[in-house]
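This report refers to the structure that appears directly beneath it.
Missing here is one protein chain; the remaining ones are kept as they sit in the complex.
Labels A, B and C are assigned to the chains in the order they are written; within every chain, residues are numbered from 1.
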């Protein structure tokens, strides 16, 4: 049986979200951001080490601004994936309007250790989603499994 | 009268700091960061709007990660300029070691309004500098004078 | 001329707000919180030093939890006073419902110096009020004029 025209299933919505984050947000392309997993409560993104992302060239470590950008991306993506889960079956234009309204209210990042590595993985986990505000916690690990940073983000959702 | 070999005056130290931030930190070059003013308690940096710094291409606004990167840069620069003020006259290698140890412990950014504009100015002001930790407050304005974001940063200094 | 039944002027609303904060919130009474000034953009509250508010008895300084409580109170009061300004003339029950919905989303406090003194003054200033979220910055000074702490709060308003 075919889906009604314009209706949505979760796999399609997640593919839409992955493309949005990886291909359509210009600064995410500078970061080389890749979406690694999308769940209802948790997501994961990755960035590769690149010369342009270095803060301190002496030590070859990630710039703090790159760390906060990736941490924020993981939180925003977690919130968006969580909301898409609730919107399955609704018309695509309505979903797109809802997603366009999600934005970061505030972000805290704790820089625990120098950003050394060849790849970095950021996990975003939803602590709470209300009708207006969502709160997430994030962790950034290096490919060697070292915890580089943690963060907390508050996002407007409605 | 000549300065003793390797000693430092404030103008030279500030020129060293400006070059460090504008030319030697790769990710600051991606941001197009310019140091606009350096004082004992307050500094100002600017970035131009660029296509690669956009978060949401529909609205053409700065990516949140760019905002947090610039806000952090303004805080770190304020702390470093404050410390250089205290180190005038000391040998350059000692100063360089001290500056290399400065790093962000944690950062909070509040995203108040969309990052629209052709240029953005971030001000960093020192709230307190101790022997180990410094705290700064930051503001990011657009060239139209709109307050885009505020932030608070904690930095290790010793 | 008499006011229409149940309508409100700003002086009456501010008196209602002062009483709410000083007399009706039990924990504010533990703190000995006093409302010192109420403006559209800025408010001030005070607490006296009391033996029960001490954290470290060796040094006789305020407990960090007292500092964060007062800083949060100043932020919440600023948001509420700002909203009352917009609601002048509306029926009291509608205003009470709106005020009851205001609550803290998140709070950051930076503890700059030990809480020494006989009285402490917290100022709350609105950075932005939207239809859903308001952001404030706070400062806590001792009666000797020493900056003890700064903070930032995000509040739900609608």
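By definition in this document, a contact is a pair of C-beta atoms (placed from the backbone, for glycine too) under 8 Å apart; a residue touches a chain by one contact, two chains touch by 3 or more.
This one's a predicted model, so the numbers in the text were calculated from it and none came from an experiment.
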Problem - Option from A:96, A:127 or A:144 whose C-beta touches the chain left out - result: A:127
Handout entry: Residue of B:19, B:97 or B:132 in touch with the missing chain, whole complex considered
Key = B:132
Completion exercise
For subunit B, residues touching the missing partner are 105-106, 108, 132-133, 135, 152, 154, 156, 158
Handout entry: Where the unshown chain meets subunit A, residue by residue
Key = 108, 110, 112-113, 127-128, 135, 137, 147, 150, 152, 154
Fill in the blank from the handout: Contacts from subunit C to the absent chain lie at residues 24-31, 51-58, 63-66, 68-70, 72-73, 76, 100, 103-111
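The rule is simple: only the chains that are shown with their structure count from here on.
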Fill in the blank from the handout: Farthest CA centroid from subunit B: chain C
Exercise for the section: Please work out the Cα centroid separation of subunit A and subunit B, and write it as a whole number of Å. Expected result: 26
Problem - subunit B-subunit C separation of Cα centroids, rounded to whole Å - result: 32
Fill in the blank from the handout: Distance between the CA centroids of subunit A and subunit C (whole Å) is 34
Handout entry: Residue list for subunit B, restricted to those that touch at least two other chains
Key = 108, 110
